[in-house]
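Pasting in a structure now, in C-alpha cells, and then I'll have a few things to ask.
Here the complex is missing one protein chain, while the rest keep their positions.
Right after this comes subunit A.
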Amino acid sequence: MAEEGKFKVTIDGISIDVAPGTTILNAARQIGGDIVPPAMCYYSKLEGSGGKCRTCLVKVSKGSEKDPRPMPKLVASCRTTVMDGMEVQNITSPDVIEARKGVVEMLLINHPLDCPICDQAGECKLQDLGYEHGAEQTRYEFERRTFERIDIGDKIQLHMNRCILCYRCVYVANQLTGRREHGVIYRGDHAEISTFIERALDNEFIGNVIDVCPVGALTDKTFRFKNRVWFTKPVDAHRDCPTCSGKVTLWYKGEEVLRVTGRKDEYNEVEDFICNTCRFEKKHTADWTLEQPTDVDKDSVITANHYTVFNPPPVIKKNPALQAANEEQLSRTERLK
C-alpha cells in the first residue's frame, strides 16, 4: 500500500508513489531513465498540451487496485492520470513498441526528408524518434503536401512542410500573449498552423515558439544556415534582463555567438521562457555572464569534438620564433616564383 494520500504506480516493474492527478508520463519522468515514454506534443510548461501526437502510448496492464482489469487499448500517457496500484508497460510491451513504430511512420508521412538542410537537425526530437523507433523506409506512395516558406515577423521562419501539428507553438502564443494571434486552420490532413493572414507576431516572448517546436518547422531566421548545430558549442550564460529570467544557452562558433536559446532539460523543455531581446539582439559575449559549458547528453551529436572546459589548452604551443622563420621562408619562396 502506498503512503498516505499517494498513489502507487508500477511502470515496467519499477514502483513509485506519486500524488493523485499525476499523469503516467510525469510519473515515469519522476523515475527517469529508459522507461520514460517519448513525447512530441506534451510540454510540461504549457497548460493543456499533450494528447496530439500519440508517441507516448503505453499499455496499462492493470487498471488499479480496486479494478484490476487492464485498459482495453493503449493509452496516451501524457493525458492519462495514475490510479492506485496501476501497472503500466512501456518498453517491456511489444504492443507499445509496434504502435510507436506506426505512430512515427504516421508522423513522417508528410514530413520531408530534408534533414541535411534543416537547421533543427542534430537537436530534432523527430530525428531521435525516427532513429529509435522508425521504419527504414516509407510505405507512403503519394505526394507529400508542400507549402511555401512563410516569415512570421522578421526573426522567425515557418516551414509548414516540416510541421507535425503538435500545437505547442499555439499554446505558447495563447498563453504568453494576451490576444489569440496564432492557431491551426483547416482540418485533418489539410490542417496548418498559421498566424491570422500571416500577420507578424510582435509579442516580447514570441521567440519561444522556436524553442518549443520539436521539429524544424519554426526556426530562428538570424541563425538560418549559419552553421550546423553540432559544430557550435553550447555555453550556459545569464544576464540581468528586465523582462525575462535572462538564463539562456549561447551557441558559440569560435568567438562568435551564433544563436541564443532557452536552457533545455533532458526532455527538450526549456527551464524558463526567454524574451526576444535576449534571443535575437544580444549576440555578443560582452552582453552575458558566462557560467559553464552546457551539459549535453554524451550520446548526442552536439557533443562531437567539444570540450567540457572553457578554455582547453592549445594542441600546439605558440612559438614566435618558428612563426617568424616560417613567414620569412614563405616570403622567400614567393619572391622566387
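Here, a contact is a pair of C-beta atoms (placed from the backbone, for glycine too) under 8 Å apart; a residue touches a chain by one contact, two chains touch by 3 or more; residues count from 1.
We adopt the following convention: contacts and distances are computed from a predicted model.
You can't see one chain of this complex, but its UniProt record names it "NADH-quinone oxidoreductase subunit I", from the set "YCII-related domain-containing protein", "NADH-quinone oxidoreductase subunit I", "Amino acid ABC transporter ATP-binding protein" or "Secreted hydrolase".
From the set A:A19, A:I117 or A:L290, the residue in touch with the chain omitted from the display is A:I117, counting the whole complex. Residue-wise, the contact with the chain that is not shown comes from A:A304, picked out of A:A19, A:I185 or A:A304. Interface with the hidden chain, as seen from subunit A, comprises residues 114-117, 121, 224-228, 230-231, 301, 304-305, 330, 333.
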